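A single protein chain has been omitted; all remaining protein chains appear in their positions.
Coming up: subunit A.
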Amino acid sequence: MEHPRSITAIQTASILVSTIIGVGVLPLPLFAVEAADSGGPLVTLVAVLLSFAGLSIITVLGMRFPHQSIVEYSEQVIGKWPAWIGSMLIIAFFAVLTSLTAREFGEVVVTSVLKKTPVEITVIVMLLLAAISTRNSIATFSYIHFFYFPLLLWPALFIVALSLKNADVLNLQPIWGNKPKDFLGGVITIAALLQGSFILTIVIPRMRRPEKAMISSLIGLTIAGGLYVIIVAATVSVFGAEEIKQLLWPTLELAKATSLPANVLERLDAAFLAVWVTAVFTTLLSSYFLTIYALRQLLRLQEHKMFAFFLLPFVFVMAMLPQNIVNMYDIIEIVGRIGLFLTIGYPALLLLVSILRGKRGKRHGESSSL
């Protein structure tokens, strides 16, 4: 069945950007600094390059099979049952990612603004918000991302620009860090924050011009990755590496430390967090949409709507499993690393096999009906 192709290249890029930029930005400088002190921006840059490598594998795969999503073409490439396992793992992974994102943001909200609200409430509110919005078509899904994309770019850039008056370039030196302890570990942890870009696998089959997917992913990752590097650089230059290690969410602290000129708003952290709800929402939307959309394709159903609320209790329970914030971040780190195998390793395997076996989908423009 041929679906209407409605998503433009710019929308694809915006989907990538708003999916990648999410709650992970808040602890990002901490991860970077823990790995390499003042080398944090460098770690981030390397991580962005690594995830770009992963994304290009996905994109090349997607362009080889411009009519199918990963769930569909993996069956062609490695056979039905191995592909079923792979797809199931991906679905499970993104369900877990959704729950962790919701939990992480729930914790942020409860810790910094709604101190008396139980974390369950903020988590369920975020999950409900995502679930309601995933009941739309994929065209609306792309509209949603396209609409919010400027809204989450400018507050981050705004905070960075305002914080520059407190910045000290000396904090950024040496740029490779003081005897980096765990450079590779940091790269992997940060690259794991970027794996929302896997959403591209279901977007490509609905793109108007799938051959433009590479440009879209390049643009998308440049903007999102650029923002990551800028935020880490700004935070490190304002606080310095040692100070950041004491902070749980350095980006939020950065917002706290800046104030608007003319004193219109005295503190920006609550406002920043409020605006950041949109960024977290788009990330959640993407991962949850990916989960239920892939599940729909795996079970060969027509509609993905019904899963939106069906999966919600499971996701919610998973979100509540971590005991506390520390436990949660440990789990996030482990899950992220496992996820990298799935979101980079599995597509790489598929690509390799499809090249070896000479499999490729019908080109765009040819009819997909057999």
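Just so we're on the same page, a contact is a pair of C-beta atoms (placed from the backbone, for glycine too) under 8 Å apart; a residue touches a chain by one contact, two chains touch by 3 or more; residues count from 1.
The rule is simple: contacts and distances are computed from a predicted model.
S.K.: Considering the UniProt annotation of the chain absent from this complex, which name among "Spore germination protein", "Bifunctional adenosylcobalamin biosynthesis protein", "Monosaccharide ABC transporter membrane protein (CUT2 family)" or "Osmoprotectant transport system ATP-binding protein" applies?
M.R.: "Spore germination protein"
S.K.: Check the options A:I15, A:L42, A:L172 or A:V275 and report the residue that touches the missing chain.
M.R.: The missing chain is touched by A:V275.
S.K.: Among A:A53, A:L265, A:L301 or A:L352, choose the residue that contacts the chain missing from this document, as touch is defined above.
M.R.: A:L265
S.K.: I'm checking contacts with the chain that's been left out. Which of A:W84, A:Y143, A:F158 or A:F183 qualifies?
M.R.: Checking each option in A:W84, A:Y143, A:F158 or A:F183, the one touching the absent chain turns out to be A:Y143.
S.K.: Based on the whole complex, identify which of A:V60, A:L114 or A:M320 touches the chain you can't see.
M.R.: Within the whole complex, the residue contacting the unshown chain is A:L114.
S.K.: For subunit A, enumerate the residues touching the unshown chain of the complex.
M.R.: 6, 8, 10-11, 109, 113-114, 117, 122, 125, 129, 132-133, 136, 140, 142-144, 146-148, 263-267, 270-271, 273-275, 277-278, 281
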